[in-house]
Every structure is written in C-alpha cells, then in structure tokens.
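The complex appears here without one of its protein chains, the remainder shown in place.
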Amino acid sequence: MNRKRNLMGALAVMSVMGAGTAFAQQPTLELMHFWTSGGESNAMQVIKDAVQAAGIAWQDAAVAGGAGMNAYQVLQARIAAGNPPAGMQMHSAQIRQFAQEGLLIDLDAVASAQGWDKEGVLDPQLKAYAYTDGHWVGAPFNTHRHNWLWINKALLDKYGGTPPATWEDFFAMADKMKADGVIPIAHGGQAWQELFLWEAVANGVGGPAFHKAAIEELDPEALSGDTMKQVFDTYRKVLSYVDPGYPNRDWNLSIAMVMDGQAAMALAGDWALGEFNVAGKQANVDYVCANGPGTDGQFVWLADYWGFFKGLDEQGVKAQQKLAEITMDPAIQEEFNIRKGSIPARLDVKPDKFGFCGQKGIADRAAAVAAGTMVPSLSQNSAQTTDVRGVFEDAVNEFANTPDMTADEAIAKINQGLAEL
Amino acid sequence: MSRAISVEGAIALPTVKTARRKRVIGRIAVYAALVVFALAYLFPLAVMLLTSVKPLREIQAGNILALPVEPTIAPWTAAWSTACVGVECVGIRGFYANTFIIVIPAVVIATLIGALNGFALTKFRFPGHRLIFGLILFGTFTPYQAILIPMAATLGKLGLSGSLVGLILVHTIYGLPFTTVFARGFYIGVPQELVKAAEVDGAGFFRTFWSVMLPISAPILIVSVIWMFTNIWNDFLFGSAYAFGSNAPIMVALNNVVNTSTGEKPYNVHMASAMLAAIPTLILYIVAGKYFIRGLMSGSVKG
Partner (left out) sequence: MTAAEITSANDAGGPRHGGRLRRRLAQRVNIAFVVPTVVIVVVFVYGFVSWSAVLSFTDSKTFPSFNFVGFQQYQSLWSNSRWHASVENLAIFTIGFVGLSTLVGLLLAILLDQRIKAEGLFRTIYLYPLAISFIVTGTAWKWALNPGLGLEKLMHDWGFESFNFDWIANPNRAIYTLIIAAVWQGSGFAMAVFLAALRGVDAEIVKAAKIDGAGPFRTYWSVVMPLLRPAFLTVLIIMVALAIRTFDLMVAMTGGGPGFATDLPTNFMYQFAFGRQRLGLAAASAIMIFVTVLALMIPFIASELRRESRDQR
C-alpha cells in the first residue's frame, strides 16, 4: 500500500515535470471570453481542440456575466496593468473600438492567405467591422440571428396554424389567446431584453430602410418621424400581452414557458435553439421557428469575433495568427456553430448538417445578402457604438416601465441623450 | 458564558412563585423569538436546497418549496466536478486551494494590523488621533469600481499583475479600514485600567497589546475574521481583475458556472455550486463561534 502510494507520488511528480517542459516549449495563448454555459463551452471546445492540435496551449481566462460586461471590466483593468490577454471574444462594436485604439494586431497576412476578402466569404456588413481602417483586425466565428419568433406548435395549430406575418396579425392572434387564458408572449423585463423586443418591433414596423436611417445613421428626421412614433406605440401594445411575472425574467424561462404551452410565443435570437435542444424538443413538432412579425426577408444579425492584443513575442503572434486561421476554417465554423446554435460567419459553409432552423437561417441570410436586407442588431452591439446603444436602451426601458410616457417623450429622451455624447 | 447578562435574573422578586412563572414565560418568549427568526433566515436556504436536488423540469414547472418528486444529487456532482467554468468543464473543486492562499494571509495580516491600530488609537492617545481615525474610517466607503483601474496600473508597475501576491495585497489594503474600525470600536470600551495595570508591571506597548489586550479580544477578532474571510472569499471584482488564468479564485469560477446571458441555465447546478462554494465560510462560522465567549476584563480590573 505504502509503496504503491510512493510510486504514484513519483509518477505524479514526473508528470508534472513533463507538463512543465512541454509548457515551456509550447506557445501559450491566454484567451478571454464569456461563454461558459454547457452549450457555449461545448462549442468553444471545437476551437480549443484544433488550437491544441496545432501545438498551441490554450489558457482559458473566461469571465462570464453581464452580457460580456464583466469580461470588459476585467479587460480594461488588464490593459491598464499592461497585461492584456492574447485574445478576447468581442462583438462588432468592440472589435472596431479596440482596433481604433491601436491595441489589436492586424491579421492581414492570414486573411489574404485564407482569402477572407473573396466574394461570398463574408457578408459586407460584417466585414466592415472585421476590416477596420484598412486592416483585418477581427476573426469572426459565428453569426446569430436576432429576428426569430418561437412558437409552441400545438398552440399555433389551435390558433390558425400560420405564424403571424405582421404585428397586426400578431395582435389578432394574441387577442384570441388572451381571451382563452393563454399568455400570448413570454417576455422578460430585463433592460437588454426590452431593447431587443423594441428593436424587433422597429424592424417589423419600419423595415431595413428605417432601421438604417434611424438607428445606424441616427438621422434626425427618421429619429423623430412618424414611423418612430408608430414603433413606440406598437411596442407599448406588445407589452400589454405579457404576463404579470415578466419583470427580470431570464430569457430561458420565457422559452421554457413556450415549451410547456404556458405561453404561445417568444421573441429571442437563435440562442433559444440551445434550450429547445437541451429539452429534447423537435422543430416543427414541438415548436416552430418563424421570422419575427413583419421581418420576412430581413436577417438581423450579430457576430462574435476574436480580437488579438499586441504585446506578444514573435512566437506568440504566430500563435495568434494560427488561431485566427483555425477560427476561419470552414470545417471548424461548421462544427462550432452546430454546437452553439448559431450559423457560420462564413457564407460558404454548406448547411446540410445543420438542423431545420439552422438551415433556414443560412438560407434566409443568403437571400438577405443578395437583396441587401441584412440588418445589424442594435441590442447586440452590431449597429452602433456602445454609448449610443446605451441611450436607446435607457429610453426604451423608461418608456416600457412608465405607463403614461408617450412616444414623443421617449423620442425626446433619445435625442437628448444622443446630444450629450 | 457564565457571565451572560440575563434579563430574567434582573427582575425584582415579589414572590418566588410568580417570579418563577415570569421567568419561564420569559424564557419561552426568548426561544420563540429566536426560532421564528431562524425559520425566516432559513427560508431562502430551503429554496436553494430543494432546488438543488430537483431535476430541471421540476424546477421550471413547480412550486419553489415543493418537495422533489424525483430527488437527485446529480446537480451536486456536476457542480463539484463537471460544470463548465470556461472552456474547461471541471467543476469548482479545483478552485478552493487558490482561494485559501489568498484569503488566509490577507485575513491574518489585516486583522492583526487592524487590532494594533485600534489599540494604538484608543489606549495610547496622541495628538490628531481622531483625524487619523477619520481618515482610515472613510476608507470603508471607497468606491471599488472607481479604484479598479489605478490599482491595476499600480500592480502592473509592481510586476504583480495577475499574481496571487498582488491580490493578497489588494485585499489586505482595502480590508484595513474595516479591521481598524472593528478593533477601535471594541477597545474604546475596554477600561484603561487594564493598560495601566500592565504598565505598572513594566510592559511596553507591544507586550501590553499581546498579553493583555489580545486575550480579551476574541469576540471582536472573530468579527474581524468573519468579515474579512467572507468578503475576500466572496469577492468577484478584485479576484477577476487582478488574478487571472490559473490563479483565479473560486468566485470567478462560480460566476462562470452561474452567469450566462445566452446559454442555458441549469438552476439546480447553480444552487449546488453556490452552496459548495460557501462551505469553507460556513465551517468558519461554526468553528469560530466557539471563541465568541465573554471577555475576561472585569476579572482583570478587579485583580
């Protein structure tokens, strides 16, 4: 017994020493991200395995929470300490912002070797962020779709069988449900979810042209025009169909309500797929994924990228470039996104292996890219800088929770907030 | 414990019988109040415990105090060893050691220095002692988010960014105002005679502190240790910003297990993880409680 233990101890010491020497030879990348739930981690594993197979050690520095804000808090402290991680998961707005601060390495060599620039590889809107000020600075690994409406199949069949094509249809259907005691829409009153819902309404009511003028270009006329008022009024009406338990409800509880038939519909991005999958629910059997009301033909997108910080030695930079190359590898993008529930950032990955909703997403995106109806998401940091997004979020939340606030007052709030930036 | 101040004993006694009845009623009232409070305090724990042994479907469907239909310990084993704390799904078991390495030195150093400060500020007064205490005291109101960045820059310059030593330093520094406030609040009530008696015996500052003050300070040292231990153990802000990678403390791991915006949320695993992460603190409360005995000062004064 004793001898055995000694032997095991010796083995342990040897293996530690072995690990130590391997560590010294191998380049190591310290990577910060905010994906830590089971499904997210499972997807990240795909990239990690490929990185390790390429002889690079992956040191994980995940910080979850606050929709990535906790990670940014840590990142800012680390930049101040002169000790940023090798790479960080970023949304569109942040990749541009950190690139403009001159903190990111450029990936031009990898991009040209791998042909990121070629027609049909990346959507021009997404590329506009990955390629900032004449350099490739971000390696996108996925695209999430924003404008999905998730519907309980049994309830849908009971109330007409076709998903509502417009917000008018939605209200007609919701009234019938409400009369029968079914909660028409499961929603959570968290700040980001309110902005998400508001933007879904804006896309359905105003369409891509309005989104572009009012939200992307902040055109004063569009911001204060009749469409904007209509968006707020419609949003107010949508909120009248939620149940009393909605304040601060997590989004996944809303999805659970749809699964159980407690609620008929929920608006959420394709991250909802993960919940349906975990619960073993089938598309078109248990639930239906439809375009958000009034958004047929639109593809409202958000993406995640790697941004790589300057400061590593030559070997480290090579490792960073290798990770970028791996991330943009079509096979990796395919496997990663099947696991994550999103779709590849690359347009040229075959959709065959994706589920029904994933395939629909890929097809809808192809159509939207061709038609020029891709719409960057404001609520998920793809349409605006974070300070502008914040102005919208605050105004929308105040409106949602102040029953006697008018559309005009909300619009005035937005204009006032923007003027202060 | 024998010197506890008892309410019932203080009642003037008209007759033995009524006094006894009053006494019994008084005891019952005291215990009843304690039990009612205890039940109220335990309610959220009951919710957490019940949730942690239910399958996810039951949680989403049922009443928060409903007993589990199919009880399971799977969430606990998941929290311990398979919950994802990042790209690695290793549970929170690997994060205790790091956290102890941070907590123990910071607690010991800050508590001792705080006690010394409190002693010096109350029993050996010097000019400006009130101003000095005021300066230290307002350190308890430091807005941590506002000092996050300059502290990071300082640690970077000291070459301590990302290290356990750096984090110990940070916790010690921002714990000092608290430990000083605790100690001073206690020592100010300690009769000056104790110090005088020690001086008559020829003891200097340090010996007086060590052999006269510390022995009677158990209750307040416990308060100080409870505060420091709990706060450092449960700290996320400093831990995440100043000690990363393999040095990450347990709250960073717990946060990664429970906090996700677009991932699924196994609430049962979350609850189990939180309770597992709290075990060291709970043990401390139980063990340290033994030293919550009455001080010895009245005896020393008389002696």
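Order of writing sets the labels: A and B. Residues in every chain begin at 1.
Here is the rule we use: a residue touches a chain if its C-beta (ideal position, glycine included) is under 8 Å from a C-beta of that chain, and two chains touch if they have at least 3 such contacts.
Everything quoted here is computed from the prediction, not taken from an experiment.
Checked against the full complex, the candidates A:Gln76, A:Thr166 or A:Gln359 give a single residue touching the omitted chain, namely A:Gln76. Hidden from this view is one chain, which touches chain B at 1, 3-12, 27, 30-31, 33-34, 37-38, 40-45, 47-48, 51, 63-65, 113, 116-117, 120-121, 124-126, 130, 132-147, 149-151, 173-174, 176-178, 180-182, 184-186, 188-193, 196, 199-200, 204-205, 216, 219-220, 222-223, 226-227, 230, 233-234, 236, 251, 254-255, 258-259, 267, 270-271, 273-275, 277-278, 281-282, 285-286, 289-290, 292-295, 297-298, 301-302.
Taking the whole complex into account, chain A touches the unshown chain at residues 65-66, 69, 72-73, 76, 79, 97, 101, 189-191, 243-248, 385-387, 389-390, 394, 397-398, 400-402, 413, 416-417, 420.
Throughout what follows, only the chains that are shown with their structure count from here on.
Distance from the chain A centre to the chain B centre is 39 Å, each centre being the mean of its Cα atoms. By the touch criterion given at the top, residues 30-31, 33-42, 44-45, 48, 58-68, 70, 73-74, 76-78, 80-83, 85, 144, 192, 250-253, 256, 260, 269, 271, 274-275, 278-279 of chain A touch chain B in their complex.
Residue ranges of chain B in contact with chain A, taken from their complex: 57, 60-61, 84-89, 148-153, 155-156, 161-162, 236-237, 240-242, 244-246, 248, 252, 255-266.
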